[in-house]
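A single protein chain has been removed from this complex, and every other one stays in its place.
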Amino acid sequence: MKIAIFPGTFDPFTRGHEDIARRGAKMFDYLIIGIGHNSQKKRYFPVELMIEKISEALSDLPNVSVKAYDLLTAEFARKNQATYILRGLRNTTDFEYENSIAQANKQIYPELETVFLITSPPYAHISSTITREIYKYGKSISEFVPYSL
Amino acid sequence: MKIAIFPGTFDPFTRGHEDIARRGAKMFDYLIIGIGHNSQKKRYFPVELMIEKISEALSDLPNVSVKAYDLLTAEFARKNQATYILRGLRNTTDFEYENSIAQANKQIYPELETVFLITSPPYAHISSTITREIYKYGKSISEFVPYSL
Amino acid sequence: MKIAIFPGTFDPFTRGHEDIARRGAKMFDYLIIGIGHNSQKKRYFPVELMIEKISEALSDLPNVSVKAYDLLTAEFARKNQATYILRGLRNTTDFEYENSIAQANKQIYPELETVFLITSPPYAHISSTITREIYKYGKSISEFVPYSL
Amino acid sequence: MKIAIFPGTFDPFTRGHEDIARRGAKMFDYLIIGIGHNSQKKRYFPVELMIEKISEALSDLPNVSVKAYDLLTAEFARKNQATYILRGLRNTTDFEYENSIAQANKQIYPELETVFLITSPPYAHISSTITREIYKYGKSISEFVPYSL
Amino acid sequence: MKIAIFPGTFDPFTRGHEDIARRGAKMFDYLIIGIGHNSQKKRYFPVELMIEKISEALSDLPNVSVKAYDLLTAEFARKNQATYILRGLRNTTDFEYENSIAQANKQIYPELETVFLITSPPYAHISSTITREIYKYGKSISEFVPYSL
Partner (left out) sequence: MKIAIFPGTFDPFTRGHEDIARRGAKMFDYLIIGIGHNSQKKRYFPVELMIEKISEALSDLPNVSVKAYDLLTAEFARKNQATYILRGLRNTTDFEYENSIAQANKQIYPELETVFLITSPPYAHISSTITREIYKYGKSISEFVPYSL
């Protein structure tokens, strides 16, 4: 059984993340969306709310679950018997960052393979940072996230 | 009448920004330099000082004004009847960032077109961050900003 | 009067080029789409055919015309009283290339300003090379070009 | 059954390609290495030789086969009931190119998903062009290819 | 005598930094590893500890010393009679950043030349940020740093 984790901060989970999750759910037998959080780092959208919203948005996908974790991502994967990390690439800045992370994860847990999908064009420009900024100013973010807030 | 805004943090406004503003003032009928500020985000150079210094540096351009705003940039444009955003590109890192912002702005305000100029080579390496760093250490920044401080 | 040229090889002119041309036609008083060609460089789609197809695709835009040229792009601009070059940016590879060209054009013709728009997401992945490749293998390219071939 | 193609020119197939093929063979039920060739484009290493060498290098992998094709890559995938394309990413230049290709393939064959792995660091700098250049000058390329030539 | 500084935050100094330092020590007559620190910026690994660990890791190199500084990097170079800055490049994101810094340093101290080496592939993915993250979660970082912690 091929288990993958799709790790991220998801503050918030966007339509770009949804795109990757839906495509990943077809590729792997089981996909765990992992919200990395750390009591020392502040979030804007609470982890519990985000777990609820993601679960709701992807409720039609039986092989997907959502969990929070406060571990190294590689350890979270190992703990869940996952041998794949799924990540979306939007642009070249993402690529350089993901490259560093992927190699570090492999050094910690050599069986772990990081697999990339390129975010679909209509969602490639959506970032959590921009979405959060729009939300803070009281504007609708319904075009950016796959659930109501 | 083609009205454009040139938004930024401008902490501080550099010779690179001046280059874009002067070239933009020729392209558009009216150009508003918008200093995005937010009471929760700390600045090094006060907004009021920067408005004064930019106004002084560009006093020979009759179709340019300077304003501060605490709104989404797209909303600031709309409020000022601007249908163009002017932005400078220095390098590929800028490009990826600007691409995300431009698409988000268009989603919020579909009539808004973002227009890019590439910063002229002598100024392409100047960043507000580096300028601030030099200033903090008490060195002259006269080669980096178009006014005295 | 603000006259711009939108230069390119356009072998073929794609929906990505159309996106830039339509947005540019709103920004400038007059826009000349210039097909740079050179008897020594082979094309796949003849220049005459392309002039016809572009004219047809943009026939609703009264302030746009299409011309072929065998000159330096800066000279073509000068000859047409254009002081603007319009170019689309799709990604960072484009950016580096365009940066070099823009500076060279300014050195040849200092009044010439190069203005960039970022290609809209649905068209950002379309390249003339890929379109040509698909056409050569006999597949429909109607999703890639704004005219029938 | 998840079938993937790993398309390329493979002129020649390098240790970087081998890295991607071996990792891909674990991810998919069946992997077809597809050598895209075209009678009009000249190769340095003949297709037949390369099929033989790749087959030899990967003979321990029962779920991998090698084929040549003269079709659009998306059509080659469809003909082989493959719904995945596997590609390696070495750097940001690769990323921009692959992004364009991946979107075009999806437009031709919507069920086709392109999956990326980042080439492992020891092989990330190996390119077919450089390998060919070294070979032409009569130097050993045994560190660059996983077979003897 | 050619004196170079190798400036950085080194929080912590990694095997990637060691790679650059060792190669730089061969190129220059004397190499000063400069830990830029500032009482207002928080570090994770104390400067004193890092000076000790770097000195230990490079104790076989007689022409290398380690110093902390709270100055502009260009001023630190000048004070040490260094006319070279040595920096490692890992990827394109590094490149853009380093380009800006290098030009600013030259403006402050025109005799100062910045020289770049590309980090060797096995270390190119190591970043101080990732190393620190792994350390915080209590995992071994012995593959990332050239000393024990």
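Order of writing sets the chain letters: A, B, C, D and E. Residues in each chain are counted from 1.
Following the convention adopted for this analysis, a residue touches a chain if its C-beta (ideal position, glycine included) is under 8 Å from a C-beta of that chain, and two chains touch if they have at least 3 such contacts.
For clarity, every value in this text was computed on a predicted model and none was experimentally measured.
Asks: Which of these touches the unseen chain: C:Glu56, C:Glu75 or C:Glu111?
Replies: Answering carefully, the residue with contact to the hidden chain is C:Glu75.
Asks: Just name the one of E:Ala102, E:Ile126 or E:Val145 that touches the chain not displayed here.
Replies: Per the contact definition at the top, the residue touching the missing chain is E:Ala102.
Asks: What subunit C residues would touch the chain not displayed?
Replies: Within subunit C, the residues touching the omitted chain are 71-72, 75, 92-93, 96-97, 99-104, 107-108.
Asks: Just the residue numbers, please: which parts of subunit D touch the chain that's not shown?
Replies: So the residues of subunit D touching the unseen chain are 90-93, 125-127, 130, 133-134, 137, 139, 143-144.
Asks: Going by the touch rule given at the top, which residues of subunit B touch the chain that is not shown?
Replies: 91-92, 121-122, 124-125
To be clear about the criterion, only the chains that are shown with their structure count from here on.
Asks: Provide the labels of all chains in contact with subunit A and in contact with subunit D.
Replies: Touching subunit A as well as subunit D, we find C, E.
Asks: With centres defined by CA atoms only, which chain is the most remote from subunit D?
Replies: B
Asks: Matching residue numbers in more than half of the contact pairs is the bar here; say which of A-D, C-D or D-E clears it relative to B-E.
Replies: When the residue numbers line up for over half the pairs, the pair is C-D.
Asks: With centres defined as the mean C-alpha position, give me the subunit C-subunit E separation in Å.
Replies: Subunit C and subunit E have C-alpha centres separated by 46 Å.
Asks: Need the CA-centroid distance for the pair subunit B / subunit C, whole Å please.
Replies: From the centre of subunit B to the centre of subunit C is 29 Å.
Asks: For subunit B, give me the residues that contact two or more of the other chains.
Replies: Expected reply: 91-93, 96, 99, 102-103.
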